[in-house]
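For this depiction, one protein chain was excluded, whereas all remaining protein chains were kept in their positions.
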Amino acid sequence: MSNKPDAFLRCEGCKKVLFSKEFVKNLRVCPNCGHHYRLSADERIEITFDEGSFVELDADMKSEDPLQFPEYAEKLARGFASTGRNDSVVRGMAKLGGFPVSAAVADFRFMGGSMGSVAGEKITRTLETAIDERIPAVIFTATGGARMQEGLLSLMQMAKTSAACRKAYDAGVPYICVFTDPTMAGVLASYASLADVILAEPKALVGFAGARVAAQASGGQKLPDNFQTSEFAYEHGMIDAVVQRKDVRATLINLVTHFTGGKHG
Amino acid sequence: MSNKPDAFLRCEGCKKVLFSKEFVKNLRVCPNCGHHYRLSADERIEITFDEGSFVELDADMKSEDPLQFPEYAEKLARGFASTGRNDSVVRGMAKLGGFPVSAAVADFRFMGGSMGSVAGEKITRTLETAIDERIPAVIFTATGGARMQEGLLSLMQMAKTSAACRKAYDAGVPYICVFTDPTMAGVLASYASLADVILAEPKALVGFAGARVAAQASGGQKLPDNFQTSEFAYEHGMIDAVVQRKDVRATLINLVTHFTGGKHG
Amino acid sequence: MAKSWMEWEKPLLELERGISELREKQKLLPPDKAAAMEAQIQQFEQTRDNYIRVKYGRLGPWERVLVARADNRPYTLDYIRNIVTDWVELHGDRRHGDDKAIIGGVGKIGNRSCVIVGHQKGRDLKERKFRNFGMAKPEGYRKAIRLFDMADRFGLPVVSFIDTPAADPNLESEQRGISEAIAAGMFKMFSLGVPTVAVVIGEGGSGGAIGIGASSRVLMLENAIYSVIPPEGCAAILWRDAAAGDKAAAALRLTAQSALELGLIDEIVPEAFGGAHRGPKETAENVEKAILGRFDELDRMSPDEIREDRYRKYRNMGVQIEAPIGGRSG
Partner (left out) sequence: MAKSWMEWEKPLLELERGISELREKQKLLPPDKAAAMEAQIQQFEQTRDNYIRVKYGRLGPWERVLVARADNRPYTLDYIRNIVTDWVELHGDRRHGDDKAIIGGVGKIGNRSCVIVGHQKGRDLKERKFRNFGMAKPEGYRKAIRLFDMADRFGLPVVSFIDTPAADPNLESEQRGISEAIAAGMFKMFSLGVPTVAVVIGEGGSGGAIGIGASSRVLMLENAIYSVIPPEGCAAILWRDAAAGDKAAAALRLTAQSALELGLIDEIVPEAFGGAHRGPKETAENVEKAILGRFDELDRMSPDEIREDRYRKYRNMGVQIEAPIGGRSG
């Protein structure tokens, strides 16, 4: 579905024609079939945090193309063109129901939300800020996984962000992760899965391997219809709750309230 | 199979006739089919620990029949008659390849090796001694589970022994458990499963519920042939290794050597 | 001895139905006639109350088993609905699945955020199956362990509602290590530096119960039971007669009163007049008050003191004779 400001658009999920205004007012969820459309980082920030509370940090950080990997520079440029951002993760300080949080939000349009050095560094700083300020960390994922254009450096971002998760854990700092479509591979297999509480939007793609690889590896087995969705992950105990977009903010506020309300420890 | 000192006996497992002397020399394992016969606590102590090293503790401790439970006093008397012991668990200090250990060994002949207050107290003290002396704890199980004749007191022995396991864990004290036939129910669901390393003799019965209850609860499902055996538990990742009786001592010595040889921490 | 709970509840239910019918009729009457009817109704109510007082004032062990298992007894989610605010249910063990027989989440009791876990039974057949009759599988205990860990890190007290006939004993449970899961539940609980309070609201069924119930303080509702084995199972083993459950119930001393006398629980929480099922809200309020009281008590301790206090509590459970001549310990 294109984002152009037509008065009408046709839902990818149910093919119904929708009023654009209503659709946007409904947080880009189809009022007919409930299909949750992907959001830009800015849209996500707007509907999630207290109005005007988000203050971006490290906006200038960008990739250096350390391996001089074929076509990487062009892809970075294209990512910038489509998002106005230097990389896939936007981080900053925000408030949720008055509670300060350290937040990060991924934008899938920037190279599929992939994690290279910049995303890894920003996620790490998001957690470190939470530790330093003793406030919760809240991260929204939207990613195909590690960014292969930075080779082993990208793989090491999995370790780096997991190390930061460990530090937050040991410091007793709450960390909540919200999986949005898609949350895959190297990100799912690192900081995304290490949150205290994991929420997911309905029918987000959530999995380790690409669909083709997973099918091939599973040989003759029939894959379930909901394979690699939020609902599949929920069924198998990997996430705490599948939450409608309209309820994410309220759920986060409840959690942040409880997790910062402890008397003991 | 009776224990009487005949020159020959017939194996329960394979029906072959065996020389009693050879059978005993073979640690009461059938040389033909490998069937591991149950051992008394004294037999187990003799073949496991350094010769003459075992010094029993708390031999005088006995049950008070706190609930005045029907027929319990008679059963205690019968247990004493068949074992010469006051309860199902024998505990003491011993050596393994020269290393001091805090040890406990269950005797199935005393009320099916069941755990009431006395067994729970002795297991707890076994672990506490290990903590105090900073030596490994080594426990051999042989039990049908909690002793119902002490009601809720017996259930609380599960919590009490688990608390002692936690203390040993937090103290960095190694605890090795060897499952012998059978290791069931309330004991399996408490201290037995909380060891750092779990070894099991071949084909010991290892499970949570009695066979009839488990079958009933599983409805139409066909239970695997090795259901509730050491091998089944191993297959499902619940124990570290199935070890032939003849190899148990050497394996324990290796483990104790490694676990007490750390330089860090 | 009554063989079923319905046997003594039936006349009571009829009496209650009769009273409501009269109250309905009374509303339609002119004031003078209504006043005349009032006396009659009050007499019925008196009868009802007397019956309740007599019956519920001296329930035997087996009768309490029946009350504890009654199909209209309030369950964990009823307590949560009645006394918990800002509830967020959390799911999954991060290993295999989400057990519907154990509820877990965070919410406020009083003004206090806490982690809450509890066995959940179902009220109708469909829900009963969905909840596996309150019989938890390994993933239930592992979900609870995950939440216990969270509670400890965020300094939140833990409340466990205990209400299970037993842990699930089927093939799947054995495959995934139900014994390990129960043991690990207790193991984790003994590490917590936050107040932990368990309330046995219905059936405290053996390992299935203690797996989330090894708490700093253990409370029991007046008609709840807590036992090492279901009385029918005990009777089947001892007397080869599962029907002798009443005899076993008495021998096992599974009532709240017995548990208190044995020093194994800390407090009996009164139920509404005529049982929790007759006043779920009032009973829940009693439970809330008791829990908050225990929080207050435990809040005075540091995390290390809480751990030590809990260790001592369980370490001292047991009754044995130490010397050949005598000398009671425990």
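Residue numbering begins at 1 within each chain, and the chains themselves are lettered A, B and C in the order written.
The criterion applied here is as follows: a contact is a pair of C-beta atoms (placed from the backbone, for glycine too) under 8 Å apart; a residue touches a chain by one contact, two chains touch by 3 or more.
Since the model is a prediction, treat every value here as computed from it, not as a measurement.
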Which displayed chains the unshown chain touches: A, B, C
Contact with the hidden chain (one of A:Ile45, A:Val118, A:Val197 or A:Val242): A:Val118
Among A:Phe140, A:Phe232 or A:Phe259, residue touching the chain not depicted: A:Phe232
Touching the absent chain when the full complex is considered, from A:Ser88, A:Gln157, A:Thr180 or A:Thr260: A:Gln157
Hidden partner interface residues of chain B, rising order: 169, 172, 174, 193, 196-197, 234-241, 251, 254-255, 257-265
Residues belonging to chain C that touch the chain removed from view: 94-96, 138, 142, 175-177, 180, 184
Touch list for chain A against the chain that is not drawn: 58, 60-64, 66-67, 69-71, 117-118, 120-121, 124, 146, 148, 150-160, 162-167, 169-170, 185-186, 188-194, 207-209, 213-214, 217-219, 221, 223-224, 227-228, 232, 236-238
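Keep in mind that, in the parts below, only the chains that are shown with their structure count from here on.
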Length of the shortest touching-chain route, chain A through to chain B: 2
Innermost chain, taking as reference the mean of every protein Cα atom displayed: C
Chain centre separation (chain A, chain B; CA means) in Å: 50
Interchain centroid distance [CA atoms averaged], chain A/chain C, Å: 41
Inter-centroid spacing, chain C versus chain B (mean Cα positions, whole Å): 33
Shared-contact residues (touching 2 or more other chains) in chain C: none
In chain A, residues with contacts to at least two other chains: none
